[in-house]
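Note that this complex is displayed minus one protein chain, with the remaining chains in position.
Showing subunit A:
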């Protein structure tokens, strides 16, 4: 069953160093307490976490903000279904197309959109085939704060073999 919001929201909260209340399903909407307010909806929870932490991962102008919101929705509606092999292929393929010309999802800097997708993709990254996603993912995982306690995924296998083949 899909990647659960509890997972990635907790990673985000811990990255932003904000305390996240227990997440419950209220009328099929995810709700939780942040600070002393009750927030409903995954998007709102993420935005509240950002506000609370005063981090610089949010967008700076309305266009960026709309783009971020769009990617968050992409994550929450589509990317969470990545656990099914068919979807995995589709999602990585789509993202690979996106990253062919981009370093980050929105604008030219790291935003919460990248962070969210990183946490959702975390356990499903396939190497070798999707070079652009791999490059983006590898770039992100170098940030130890962002990566937290997750293992680094090793991407450079074939490349090394072809550039420096072993000899004995």
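Details
Everything that follows uses one rule, which is that a residue touches a chain if its C-beta (ideal position, glycine included) is under 8 Å from a C-beta of that chain, and two chains touch if they have at least 3 such contacts; residues count from 1.
Just so we're on the same page, contacts and distances are computed from a predicted model.
Think of the chain that is not pictured: of "Methionine--tRNA ligase, cytoplasmic", "UBC core domain-containing protein", "E2 ubiquitin-conjugating enzyme" or "Ribosomal RNA-processing protein 42", UniProt labels it "Methionine--tRNA ligase, cytoplasmic". Checked against the full complex, the candidates A:6, A:53, A:69 or A:132 give a single residue touching the omitted chain, namely A:69. Touching the chain that is not shown, out of A:7, A:44 or A:132: A:44 (per the contact rule at the top). Touching residues on subunit A toward the chain that is not drawn are 1-2, 25, 27-29, 39-44, 47, 62-63, 66-67, 69-70, 73-74, 76-78, 81, 84, 86-87, 90-91, 126-128, 151, 154, 157-158, 161-162, 164-168.
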